[in-house]
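Structure incoming, see below.
Of the protein chains in this complex, all but one are displayed in their positions.
Note that the chains are named A and B in the order they appear, and that numbering of residues resets to 1 at the start of each chain.
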Amino acid sequence: MAERERAPAPPDGGVFVARAQVMSADDMRRAITRIAHEIVERNAGVAGVALIGLQTGGVPLAGRLAGELERIESVPVPVPVGSLDATFYRDDIGLRPLVPEAVTDIGFGLDGLTVVLVDDVLFTGRTVRAALNALNDYGRAVAVQLAVMVDRGHRELPIRPDYVGKNLPTRRDEMVDVSPSGVSIGSVVR
Amino acid sequence: MTATHLLSVADLGTDGIEEVLRVTDSFVEVSARAIPKVPALRGRTVVSLFFEDSTRTRLSFEAAARRLSADVMNFAVSSSSVNKGECLRDTVETIDAMGVDALVVRHGSSGVPWQVAGWVGASVINAGDGAHEHPTQALLDCFTIRQRRGSLEGLRIAIVGDVKHSRVARSGVLAFTALGAEVTLVAPPTLLPPSLEGWPVTVSHELDPVLVKADVAYMLRMQSERMTGSLLPSRREYTAGFGLTRRRAALLPDGALVMHPGPLNRGVEIAAEVAGMPGSVITSQVANGVAVRMAVLYLLLGGAG
Partner (left out) sequence: MSATGAAVVRGGTVVDATGRRRADVLVVDGRVAAVGTGLDVPTATTVLDASGCVVAPGLVDLHAHLREPGFEESETVETASRAAALGGYCAVVAMPNTEPAVDSAAVVRHVQQLGERALCQVAVAGAITVGRAGRQLAPMAELAEAGVRLFTDDGAGVQDALLMRRALEYGRGLGVTLAQHCEDAALAGGASMHEGEWSSRLGIPGAPAEAEELMVMRDLALARLTGARLHLLHLSTAGSVELVARAKAAGVPVTAEAAPHHLVLTHAEVASYDPVFKVNPPLRTAADVAALRAGLAGGTIDAVATDHAPHPQEAKELPFDQAPPGMLGLQTCLAVCLTELDLPVERTLALLSWQPAAIAGLADQHGGPVAPGAPANLCVIDPAATWVVDPATLASRSTNTPWRGRTLTARVRHTLFRGEPVVVDGRATR
């Protein structure tokens, strides 16, 4: 479930019911390849580049992206990959505190690196803003770029992605689900 | 956790305990960072109100609050500066009126955190009341056991020593059994509560047979004050019967843990060399204490103000 910003707290949670598939698994694979090329082009290679996936949807994507980068550039050393749960940095904690879904694991300092944050869906921008705050506590990156599989609009903060798999206009009340089998748009039924 | 207070482990239930332990994982990671701080409780005020001397627990709560970016105030009231008869309620209501978010209360009398919770609007966390409960100690103990053994389900935990006067034991029994462990209390009859009716435990007056099958040996502090009041003939007799000596530690199965809530009375309830053995997780308990307290503060206060 990609809708972390407005995810109902567990007791309210329901079941996602898809209305239409907007990207197939193949579409996603091609998007990842394209984004990998764009990262290499923008940063003149992968030296000094690290990927950090945002929990939870961005983590598998970051892994796949790292694999693509290594394949394209045939690097001897793997691209550093980390995972980040930004729950403690959010400014929009609602009636109940959001419980972190998974642990943060960044096994390297950020000083001197270009960090590419990876997430599955970009929506209001609050998760990314929280992630930027969190990154400050891990060191001082040279630059931070943002890669997302889907940009669904409705930004509430001045945040923009550097790399996008698909631009997908949505209604506010709709939900976007990203999984290994593809990207679907639908709603949550309680 | 939907409650506003943490007064007893029983308030949490199995689900609540699991939630705290899960969130603690995140805070262990935070504490391991170069900058072990998150802004989650920025703008909140946590006051520690300790009527009993306890530097370690007070500092542990303070560290936890600071790592969450909360503001901290300390009222370390020793028993000499608060006369018996000085109004506890006045002190507490004055602090509450300053607009604080949480009161961490430790007192030598059972029940005080419940009384305080009835007088204030802030969240109350029981940091130890008389001989009654010490919920965060039980939680960090559960977390520590889980770190080493994965799960408490079916584990045999022996709690050894002065159970009668121990809030750590009472909270421990509640928490360990809620997570599926089997608890045995080991003590001479004078150091057990007068009635164990309703306690989900077995009892033994002999330590050796219990150690042979134990997954955890949890040693309680043997306070020297207990030597009066005819509870025990002498410290030597206690150690001979119930101390975790080197000989006894060798009886423990491989992988068994040795735990202690601190501070240790080396040579009384636990031999100095045993405290340093590989199976001893006493220092981990202390380290985990901060992370567990961060989890508790976060779950109680992390909602909208």
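Simple rule for what comes next: a contact is a pair of C-beta atoms (placed from the backbone, for glycine too) under 8 Å apart; a residue touches a chain by one contact, two chains touch by 3 or more.
Remember, predicted model here, so these are calculated numbers, not experimental data.
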Contact list for the unshown chain, restricted to visible chains: B
Contact partner of the left-out chain, one of B:132, B:221, B:248 or B:293: B:132
Residue among B:112, B:186 or B:232 touching the omitted chain: B:112
Touch with the omitted chain, as defined above, among B:179, B:196 or B:264: B:196
Sites on chain B contacted by the missing partner chain, in the whole complex: 84-85, 87-89, 107-112, 114-115, 129-133, 165, 167, 170, 193-199
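Heads up, the rule we're going with is that only the chains that are shown with their structure count from here on.
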Euclidean distance of C-alpha centroids - chain A vs chain B, Å: 40
Residues of chain A that touch chain B when the two form their complex: 85, 87-89, 93-97, 99-100, 103-105, 109, 133-134, 137-139
Chain B residues within the chain A interface of the complex: 2, 19, 22-23, 25-26, 29-30, 33-35, 37-40, 68, 298-299, 302-304
